[in-house]
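For this depiction, one protein chain was excluded, whereas all remaining protein chains were kept in their positions.
The chains carry the letters A, B and C, assigned in the order they are written, with residues numbered from 1 in each.
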Amino acid sequence: MSNSSLQTKPPMLELQDLSVSFDRQRQLAVDRVNLSIQEGLTLGLVGSSGAGKSSIARAIMRLHDADSGKILFRGEDILRMDPREMKAVRQRIQLVFQDPLASLSPRRSVGQTLLEPLQHFALGDTLSRQEKIRHTLHTVGLDHDVLRRYPHQFSAGQQQRIAIARALVTDPDLLIADEAVASLDVSIQAQILELILDLQKDLGIALLFISHDLAVIRQIADEVAIMYRGQLLEQSSADAFFSGPAHPYSRALLTFASSAEPPRLPDGNWNLEQARSAMEVNASCVFAHKCAEKMPVCEQLEPRSHRIQYRDERAMEPHCVKCHLYDEATGNEN
Amino acid sequence: MMRETWQRLKSDPYGLSGLIVVSVFFLIASCVWSGLLGQGWYEVSGTRWEGISAEHWFGTNLIGQDILQRTLFGTATAFEVGLTVTICSTLLGTVMGALSGWYNHSWLDEIILWLKGVLDAIPFYLFAAAVAFALQGSPWAMHVAMIVTFWTTTARIIRGEVIRIKQRGFIEAARAIGLPGLKTVFRHVLPNTFHLLLVQASIVFVAAINTEVILSFLGLGIQDGVSWGLMLAESSQEVLAGHFGNFLAAGTALFLLLMGFNLLADALQDALDSRRIVR
Amino acid sequence: MLGVTFISFLLMVYFGPDKTYELLGKNPTEEQIREVRHELGYDRPFLVRYGDYLRELVTFDLGLSDSNGEPVAAILARTLPVSLALVLPGFVIGNLLGLALGLLAAWYRGKWLDKLVMSASVVGMSISFIVIIIGLQILLCTPYGLNLFPVRGWQVDGPGSYLYYVTVPTLALVLVTLGYNTRFYRAVMAEEIERDHIRTLRAYGASPAEQLFKHVLKNSLVPVLTRIMFSIPFVVISGSLLLESYFGIPGIGLVTFNAITSGDQPILKAVVGLTGILFVVALMINDMLYSLVDPRIARP
Partner (left out) sequence: MTVPALRVSGLSVWIGSGADSIQVVDGVSFDIDPGEATGLVGESGCGKTMTAMAILGLLPSTGVRVSCDHIEINGRDVSRLNTAQRRKVLGRDIAMIFQQPATALDPVFTMGQQISAVYRRHADGNQRRAHEAMLASLESVGFERPEEIAQAYPHELSGGMRQLSMIAMAMVCKPAVIIADEPTTALDSSTRALILHQLQQLQALHGTAMLFISHDLGVVRQSCRNVMVMYCGRLIEKTDCQNLFSHARHPYSAGLLSCIPQLGATRPGRISSIPGQVPALADLPSGCHFAARCNRSEPRCSESTPVLDAQDKKGVACFRPL
């Protein structure tokens, strides 16, 4: 989709037709996704569990092999890098995980945990490393007296702060937060979101923020991308998206998320065969089986991705959607 | 973390008494090794089957050797066998288990699993006998047989734990900064299996001592020196004639040491409970 | 199966006792050695010998025993039933009792009954098999104790004499396995009792009997069956070896032990093969039982 963008600045990270599959499964975890993240901005990647959000994060970090496509980091394809180049990229991109306790090595003290990336990337000398650790802990709102303590001695919120500190200690340019606030209570979630927003403002890092929770995305994202079953269905600026989501799936998501409205039931297909057949791959639109605005063409033809044309000034921001409703050739003009 | 464990162990009376029993036995064994105790185990110092006396606290055996001396020396034998087997089989099991767990689903894993399956399927005493004959009566045949069979359990436990740990976030985090596999295993995986290894090692120790007794009894065990198993083998004929010295001495010593170790293993398991430390 | 026979063959036959010197006596000439080795087939390549062995196993053509010339198949047929009769009662009682005690301890976990059962099982685990055998002998078979049962031997010709000879070995087997069994079953049951669906049952007012005997037991059948099935080959061969050599009972364990010490290769080969078969059968029955017991295996 970013191919069609009019952006003048080249994106920091760009995915081109990226596909990722699990071991010999029929359905792709990530299916020809095009996505881009600008320097210093936040992309919110939204989808329900199993939509392929985490697979994208894992593919970027080369934790999982991609099948095809490109991942361009400042113009260089990560997937074709040799180990030395990759090591340099890993220093620039850091991950924060969902479960803070699980992501910290249980038998290593906070100090050891924070030191490890510095040692691995051979950054600084012994003295400056200690100084860097102290400084980073201060940035995430922790005192340096935590250094000798172990992860299980902290509360969930503090653990996530430690995990963020570990990610920041190498001065990355891109932070990938994979459901980083999903397992936290709302009051702690608010504190961590606040911290991430502050950090981004102060350090100017870009953020790929993966979440299933649209309200959290609204707080933090400049751009929004919606995934469903491995495919990217919609990408636009956050303001355009939240004032008028285009894809039927996006609209359904937003309806479920806004608690003010009574829940709208999906048509009750609660029997085994349908539940199983819903898991089958179909060659057409991935959302067709649940779509409230389904047309005959949706079951026959896979939709293409389209720019939505706005008459007002927002037209400069690309708003792309993969749905027949917006395709003049196949669907009705909305 | 070790301090927490020690605190819990100290507050457990059973575990503490187990530790004390094992320590006392270990002290005896050390004295034997350094030549302070049990050096007269082979001297014929009395007449056959003497009763309890000031000179022979536990009486004498068939040819008039002092049973106390032999029991003390047997302690050293037990520790020698137990420590050798425990250390070797635990190391072997850890390496094999870590390899097959870390390279889960690879050909290496398959081979190690196959080897484990085969070794587990061979009845142990037959195997020990076969090893004894294959090694032409070497005094280490028993040790080898035990090491070769005992590592499988340790490896299975470590493999399962490594696979479990591998899926956890902090391993993903280590891989995300590109930490090499071996470094990850040693720095982040194996330290988290330490509690299991400690417990398993104490279980292997018990099994080794137990097995030594049975193998010695069958004539496949200790060749030079004396062990509790040999004493029990001697006693199996004596008891029919009403001489219980060997049986009581070796049986009691064996029971106390095994009991101590079992209690210690239990207490360690509680103190190192993975759910409390590695949640 | 192939693996088991392979390793065992390697150890027991290829590296095993060499009868050359036994047959020739001391100071043989080189010529004699070569001749005898050829006669015994020791000079043929390893794989050929292994292949021959497999063929013998498959066709049940097990040959004659080296020591007394009796057909190996006949020896097995004579001794296997004795061993089974010897270890079966102890095996069954040991497992049932262990299961019952384990269930009891797991249900009252943390209470005094649990502590009592567990302490007793630690004591049981700490007594060596040999000590148990000798101790029981003193208590039950000698004039120093009750003197009710025979010290050794096996002359069974009816239920009465069977009981007479089998009681002490059975008691020994039960005592030595009970501690381990109880602990294992308690661990399995305790884990099962703490599972969420047992809590659901309690929340819906199910009685302890329904929780334990219907749900806990059925859910824990997989590990329980695995343990039972896989301990069968060991109890039959290893367990009987010690009991039989001590009590002088002419079962398969004793025959095997004698074969090892005298280097009777045909018997060793047959026993190794038998173990492999037992193991594979146990594996197959186990898989079959799994799918009967667990719908997640039967209907994935």
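What we mean here is this: a residue touches a chain if its C-beta (ideal position, glycine included) is under 8 Å from a C-beta of that chain, and two chains touch if they have at least 3 such contacts.
Just so it is clear, the structure is predicted and the values come from calculations on it, not from any experiment.
Considering the entire complex, the omitted chain makes contact with A, C. Of the options C:88, C:187, C:206 or C:225, the residue whose C-beta touches the omitted chain is C:206. Of the listed residues A:136, A:219 or A:250, the one in contact with the hidden chain in the full complex is A:219. If you put the missing chain back, the residues of chain A touching it would be 48-49, 155-158, 185-191, 193-194, 197, 212-216, 218-219, 238-239, 242-243, 252-254, 256-259, 262-266, 268-272, 275.
Residues 110-111, 195-197, 199-207, 210, 215, 218-219, 293-296, 299 of chain C touch the missing chain (whole complex, contact as defined above).
Note that only the chains that are shown with their structure count from here on.
A summary of chain positions shows that the Cα centroid lying nearest the centre of all protein Cα atoms is that of chain B.
Chain B and chain C have Cα centroids lying 22 Å from one another. Taking the mean of the C-alpha atoms as each chain's centre, chain A and chain C sit 57 Å apart. Here the CA centre of chain A is 52 Å from the CA centre of chain B.
Residue ranges on chain A touching chain B, taken from their complex, read 61, 63, 83, 86-87, 90-91, 94-95, 97-99, 101-108, 116-117, 120-121, 150, 152, 163, 166, 170.
Those residues of chain B that touch chain C in the complex are listed here as 114-115, 117-119, 121-127, 129-131, 133-134, 206, 210, 213-214, 217-219, 229, 232-233, 235-236, 239-240, 242, 244, 247, 251, 254-255, 258-259, 262-263, 266. By the touch rule above, chain B contacts chain A in their complex via residues 1, 168-170, 172-179, 187-188, 191-192, 194, 277-279.
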